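Every protein chain of the complex appears in place save one, which is left out.
Entry: chain A
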Amino acid sequence: MRKGGARLARAAEALTRAVAEAAGSGSRLAVRRHLLDAMTWLTTPLLPDDYLGLINPLWSSRELRGRVEAVQPETADAATLVIRPGRGWEGHRAGQYARIGIDIHGVRHWRSYSLSSPPERADGRVTITVKADPHGLVSPYLVRRVTPGTIVHLAAAQGEFTLPEPPPDRLLFLTAGSGITPVAATLRGLAAHGRMPDAVLVHSAPASDEVIFGTELRALAARFASLRLYERHTRIDGRFTMAQLRRVCPDWRRRHTWACGPAGMLDDAERHWRRAGLADRLHVERFRPTVTVGGIGGRVRFTASGGWADADGVTPLLVVGENAGVLMPSGCRMGICYSCVARLRAGRVRDLRTGREYGDEGQLIQTCVSAAAGPVEIDL
């Protein structure tokens, strides 16, 4: 609910500016912003957005949100969520991903998903396509539990898994499973403009009916003579190996390649391209596994100050930081006052009171009652 002191100074002249701009040729957005600045005097210490967001969550630009408008099943364990982004969404390029935050049992969880819709989509909505991981928490929830109307939290699209403009003449897409999602956005974008470069899509999935976007991909390949689709059904034909690439796509060396899929496949691909001396022609999209392996103690890095220390599994991170000379905020040192909270950049920590291991990227943790459970990075 806090805002910077700068807003204070700005707000005084905001109303006059807003009126002037409304009379002149100022953009609607600027007028809106100035009006909201002026309104802050009526809502302090809250922001006007805090009230607007209660009427319609998508009106608040404090926190980027989206409303799930449809959930479309793709395969038995994958679904596409059609999301209308709220105020503040700045669009995306085909191939990028966005972080999606969803409240499950009252707790917000963030995960990254490729946007499967192209920016060319006319209705302003975006889609993510999620495959349920039977051992996961968020993906099964998104696939099976989310209903239209659900509000999700969004972060700006990011990522470099995109085609340059203009796209190269010859393309190869190497994908497996839900790794098709960013490539689907790219292919859909190309198709929307009616120009498909010479492209080969080598895609692996367990079986024909488990190919996400299977029908659409086959239709695209039928529509564009320049797009060739090689589907690999691994349950019958086994895993696709790099040795087989030459046969499926003999001119792979002459193509720019975009690869997305399981870590093992990407490791193989990187090795294969490196050996051929073509590492710069391969573009890879990886998602960090969401479950970090825990442990007892580990190296603690303080990313802002550059400090680090090796911690055992019983010393509070507060003490670890202090001993390493890091300026640690603190208060009661017993887990009640929340003066010591810091942002977890990576790794997992253990609550010394309960022994429970917890921690997601970006989560605020109480350093005075948390110890390292494996390597940890803290934003201090």
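Just so it is clear, a contact is a pair of C-beta atoms (placed from the backbone, for glycine too) under 8 Å apart; a residue touches a chain by one contact, two chains touch by 3 or more; residues count from 1.
Operating definition for what follows: contacts and distances are computed from a predicted model.
Asker: What name does the UniProt record list for the absent chain among "Isoquinoline 1-oxidoreductase beta subunit", "Fatty acid desaturase", "Electron transfer flavoprotein subunit alpha" or "Glutamine ABC transporter ATP-binding protein"?
Answerer: "Fatty acid desaturase"
Asker: For the full complex, which residue in A:Ala156, A:Ala219, A:Val314 or A:Leu364 touches the chain that was left out?
Answerer: Touches the omitted chain: A:Leu364.
Asker: Which of these touches the unseen chain: A:Ser226, A:Gln244, A:Ser305 or A:Ser339?
Answerer: A:Ser339
Asker: Touching the missing chain, which residues of chain A?
Answerer: 1-2, 5, 8, 41-46, 50-51, 54, 62-63, 103, 105-109, 331-332, 334-339, 341, 353-354, 360, 363-364, 366
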